[in-house]
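All protein chains but one are shown in place.
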Amino acid sequence: MFFRTALLVLRKDVAIELRSYEIVSTTVFFALSCVAILSFAFVNEGQAPEGTAAGILWIAIAFSGTLALGRTFERERYGETLKALLLAPAPRPAIYLGKMLGIVALMLATEIVLVPMVNFLFAASLFARPGLLVVILLLGTVGYASVGTLFAAMLVRARTRDVMLPILLYPITVPVIIAGVRGTSALIASPVDDAVAQLWISLLAFFDVVFVTLALWTFEPLMTE
Amino acid sequence: MRKAFVPLVVLGAAMFAYAPVAIAHTPYESTMLLIQKVFYFHLAAWAGLGLAISVCGIASAIYLFNGSKVADRLGVAGAELVVVFCTFGMISGSLWARKAWGIWWGWDPKLTMAFIIDLVFVGYILVRRFGGPGAEKLAAAMGIFGLATTPFIYKAADWWRTIHPQTSVMKTLSNTEGGAIMWSTVWFCIVTFLLLTVLVLAARTRLERLKTRLDELYLAAEDL
Partner (left out) sequence: MTLRRLWMLVLTFTLTASTLFAQPQPPVDGFVPAQSLPPTEQLPAAPLLIAAYSVFLVLMMGYLWTIWRRIGKVEQEMQELAKRQSGQPR
């Protein structure tokens, strides 16, 4: 029942998105603009300093993630569908899980375009350890989305949600950003530093477990008015 | 609490008046000399911060699941106090760093953590003020997540880089002569700050209580 509900919510979101590709296309484009703007800050004489690729990648992921979160819940708010969803006789945590998986899917779709793009533009060897890279991206995205979905969902009712989401979300997810950046730059380093990457992966995994649990636990009281 | 408030205020004030005297009479630490004396209030501020964060986070959780108004008020008081202590901790640490390492700001784990905690709890206050109806719950979530993320920020920043005098200050404190006096001063300052934290929390929750009573009075006046 629990996972069926979560999957149903996820399927609903994916179906809506597949009709227009609105969020995916805008988010991907926004992420690429981020990369372009950041490149102006860091590239000097046609070359970016070593290690910037990881930072740029994660800044783009975090910023575009905020955009995706905002748009997804704006859509729900516009149709007042979130209210309807919450009225349904389904476990609230399952609804949260479904929404979170939807955000994760959106962000991963963005990353599929973003990662090769950063790899190409900054001549970084991101794919030296594809397995570890996928694990870092996946864990980082889940960590970011777990907090992001909860905050975006509860901000749906707030008037100032556009400003509040980044203000609340970025400080809380700082560990994810640090771990993502450091882990990825360990993979880019010319002798790949497996041990360091695994250290950060363990921190990310721990963070994910704690924050997903906490979010599932607090979603119910947060969404009851 | 109400009966104990005045004696506690007197006690706290006396302790605060005595703290600088005690610090001035404490012998110098062997390598850092005079500037090390920042340490007494610096560490005590972190102790107060720890108490305030815990109060804010736990009170937020209680409010969220219980709807207890007292917990809500404690949450606000805790968050504001966190910002005050955190700002002081960062400024005093920065002044110390200027002397000890020659830089104002070093991005070491404790600095990073202080900075992010400050952001989190300023966020708490902002969302409470501008969040519109139901903002208390949003703020409560921020309090819980702020408390939960603190160790992660610390761990992440610790693995990231470190130059902060880890526990070296503590070690030299116990090694040098007069170490016992230093320790007693440290503990005295910590106790003073914890008492201050409790007193300010009490004053701040009182303000919130008065505010709710005023709102109730207004509502009652409209009904007439």
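Couple of notes before you dig in:
A and B label the chains in the order they appear, each numbered from 1.
By definition in this document, a contact is a pair of C-beta atoms (placed from the backbone, for glycine too) under 8 Å apart; a residue touches a chain by one contact, two chains touch by 3 or more.
This one's a predicted model, so the numbers in the text were calculated from it and none came from an experiment.
The chain we do not see here touches B in the full complex. If you put the hidden chain back, the residue from B:V38, B:A71 or B:M182 that touches it is B:V38. Listed here are the chain B residues that touch the chain not shown: 5-6, 9-10, 13-14, 16-17, 19-21, 23-24, 28, 33-35, 37-38, 41-42, 45, 80-81, 84, 87-88, 91-92, 95-96, 98-99, 102, 196, 199-200, 203-204, 206-207, 210-211, 213-214, 217-218, 221, 224.
As a convention for this text, only the chains that are shown with their structure count from here on.
Once the centre of each chain is set as its mean CA position, chain A and chain B turn out to be 32 Å apart. Residues of chain A touching chain B in their complex: 147, 150-151, 154-155, 157-160, 163-164, 167-168, 170-175, 178-179, 182, 199-200, 203, 206-207, 210-211, 214, 218, 221-222, 225. Across the interface of their complex, chain A is touched by residues 64-65, 116, 119-120, 123, 126-127, 130-135, 137-138, 141-142, 144-146, 148-149, 152-153, 155-157, 159-160 of chain B.
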